[in-house]
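Questions regarding the structure given below will be posed in turn.
Omission of a single protein chain aside, the complex is shown with its protein chains in their original locations.
For clarity, chains are labelled A and B in written order, and residue numbers in each chain start from 1.
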Amino acid sequence: MVPEIGHFALIIALCLAVVQTVLPIAGAGLGKASWMATARPVAQGQFVFVALSFACLTYAFLNNDYSVLYAVSHSNSQLPTLYKVSGVWGGHEGSLLLWVLMLNVWTVAVAWFSRHLDQATVARVIGVMGFVAIGFHLFMLLTSNPFERIPMQPDGRDLNPLLQDPGLAIHPPMLYMGYVGFSVAFAFAIAALLGGKVDAAWARWSRPWTTAAWVFLTAGIALGSWWAYYELGWGGWWFWDPVENASFMPWLIGTALMHSLAVTDKRGTFRNWTILLALMAFSLSLLGTFLVRSGVLVSVHAFANDPERGSFILAFLAIVIIVSLVLYAWRAPKVGFGGDFELFSRESLLLMGNVMLTATCGAVLLGTIYPIAHQWLTGANLSVGKPWFDMFFAILMAPVILMMGVGPLVRWKQGNPSEIARRLVPAFVAAIVAALVLPFVMGGWRWVVPVGLFLAFWIFSSSLTNLVTRLQSMSGNDSLGAKMLKQPRHYWGMLLAHCGVGIFILGVTFVEGYDQEKDVRMDIGDTLVMNDYVFRFDGTIRVQGPNYRADQGAITVSKDGQPFVVLRPEKRIYNVQQNPMTEAAIESGFFSQLYVALGEPLGGSAWSVRVYYKPFVTWIWSGCAIMALGGMLAMSDRRYRVARRAAQETAHGAALEASR
Amino acid sequence: MKPRQKRLVFVAAGVVGIGIAATLVLFAFQQNMMFFFSPSQVAAKEAPVAKAFRLGGMVKEGSMQRVADGLTVAFTVTDNAEEVTVMYTGILPDLFKEGQGVVAQGKLDGAGVFIADEVLAKHDETYMPPEVAKALEQGKAAAAMQNVNQTTVIP
Partner (left out) sequence: MVRYLAPLIIFIALAVLLYVGLGQNPTVVSSPLINKPAPAFTLPQLHDPEASFGPENMRGQVWLFNVWASWCVSCREEHPVLVNLSRMKEVPIYGLNYKDERQDGLRWLKQFGDPYVLSAFDLDGRVGIDFGVYGVPETFVIDKEGVIRHKVIGPVSPSRVQNCLLPMVRALKQDQPVAEEVVKACA
């Protein structure tokens, strides 16, 4: 009964999504206020039904309802409750439902926080989001119904053991919040094109939404990377796998979009470029969904492939993107680019950074889909190696990092190159010194290290220069602290996010430069020396988990002769699927991490053991977390709330005027 | 500068910059393309000798052996027509099993042994990497031609 309610709720939600698309957009076109007024209540209604549907599926999982095919395929009665819940989005069908739920969360949020906008814009934005919802509802109902019934099975086939992990429980919701969040910026862009009005006010409305989506996407990607690092047992944190690329492309464009929106907001320029980025960010989110679910690409974590689903989503993708790009080609010339600026100005630097980010995204796309093109043309299979991605990424990103240090210092419209150069000399020298000295402190010269260190310290020192310059230029005799408190939050957010990038680069640089890896055969009592640490293997014991059994090794680590920690890596066999799973044991410190994984038993009490020493590796994800925090700080800035209030008053005034 | 000239400078700088980047990127592309070959293709000498490539097929039942140091394994990858011996030092992935699909990345040595520096395995009942499936299928056709009346008896 409950699954049928869930299924039925989805059908109602689809109907509401159709209403949510047609009435408000038509109303905005024809100027019918009563039609436009349906946008909010209908959107809220759709949310209620999608949430109900999601609750029904969760109920099926928690209640061990193994007459639901999807629950049979992704759950088991022995599964711990946390993973029963996260199992709901552990497969194709349920993760689509999560996608749609997230879309509805964003739509309802827009409906709530848009009271200050004019009715036509709100109607168009909600309508466009309704259209996106239609596509995904149809996709689910026609090709991927999560409520499909089968005769009651005695038990489920279990959630893939790789997914039975707290990190992966929250990774998809975060990632989807990011993906889907760009639909808001997309809808704002379409609404602006339809309404023919792209101005600073429009950019100010779009900004916090875009930043919010970007924050979620950053956190989601970082969580995914962290999960792959400790769960796959290879000690790598980024593989340029097609699925990773699918989430990284919208991130690159989203980053460009945030900066471009800032320019449109403050200077009224970059207008049609900003619109194009907004369209691209969401298009790439859809493309990512396609790549992951259609099976066109081979990946370690793609969903099982199904060409029918692939054609459906490709068709939908094509409709959404072609319609929006046609609209763009038609209206963008009228929107125009906006005001002019000199070659050396903040606008100019931001534009160059934007172009570089877009080019990087293009290169990622090329590397991701090139195997398809090659197979088409020659019939031969190939893949593009990680070294290629690493190389072009470094080449294209280095100038962006350099510009990151300069840009915020330069004036809008027209900067003074010699003044900026003078200001930045100390920062530059500091970064060079750090880059040349630190490698020797850390234990050896490797080419990647000074380059990475220079870029990281360049961000820190130029950000500091920026802060000092800004404080100096403030008049009045306030104390330093008072001056600092007066800086707006979006400024602190920017500095914080930039420093997050620096911390990320430090992490990557040290890991690439100084990590150590050893695969060894260890019997009881054998030791291995790595850096200052001595690892001693003390054998394995059998342990019993809730739904698995495991061989748990004990490896005593000592440092300078003192016992430091005992690491207990596991080799698990899950009861249902019977596949072995490596569970690495990790000891994290502030500056480094020890990582131990069990390989296979080698007869007797000996095992093959993999030991890593990873300096600064946690800084990689901390850097991402700091970027996300910076984004959160920036979007909480009061200028958006003030702007909202001001707009509200204007709208109110206009309404009064109209009523007179 | 007039706005028009300025735009020209912008466009020119952009084109040159992206052009250089694209050249570099595409040049390196050639060297980083990792081709995929099946054991039959290796036997037919289609695979390069000194250059890395990916070898895909099935791990032959009963072929896995550990070499004396305990960490090096040797196994045979087959597409049911031809076989290639693979040597790998290190820890095999969790899903590596005899009788299941595998993709190994590495180079052929002079003796025709494939020295792998990475072994990837992913298999569940409904999924096998398409290129592995294709390689197996092609190998099977070749085997079928050699031995049409072969009978498989299920123990």
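List of remarks:
Everything below uses one rule, namely that a contact is a pair of C-beta atoms (placed from the backbone, for glycine too) under 8 Å apart; a residue touches a chain by one contact, two chains touch by 3 or more.
Bear in mind that the values here come from a model prediction, so they are computed numbers and not experimental data.
Residue in contact with the omitted chain (choice from A:T21, A:S73, A:T269 or A:T360): A:S73. Remark: the omitted chain is touched by one listed residue; of A:S283, A:N354, A:S383 or A:S462 this is A:S283. The chain that is not drawn here is touched, among residues A:E148, A:D390 or A:E587, by A:E148. Remark: the omitted chain is touched by one listed residue; of A:I11, A:A33, A:L82 or A:I322 this is A:I322.
The hidden chain makes contact, of the residues A:I372, A:V425, A:V468 or A:V566, with A:I372.
Within chain A, the residues in touch with the undisplayed chain are 69, 73, 148, 150-151, 153, 157, 272, 276, 279-280, 283, 290, 294-297, 304-308, 310-311, 314, 317-318, 321-322, 325-326, 328-330, 332-333, 365, 369, 372-373, 375-376.
The rule we apply is simple: only the chains that are shown with their structure count from here on.
As a whole-number value, the distance joining the C-alpha centres of chain A and chain B reads 30 Å.
Chain B contributes residues 1, 3, 6, 9-10, 14, 17-18, 21, 24-25, 28-29, 31-36, 54, 66, 69-71, 89-92, 94-95, 120, 122, 126-127, 129-131, 134 to its touches with chain A in the complex. Here chain A touches chain B in the complex through residues 233, 295, 298, 300, 304-305, 340, 342-343, 348, 351, 355, 359, 363, 366-367, 370, 374, 380-385, 387-388, 391-392, 395-396, 519-521, 579-582, 597, 599-600, 602, 606, 608, 610, going by the rule given at the top.
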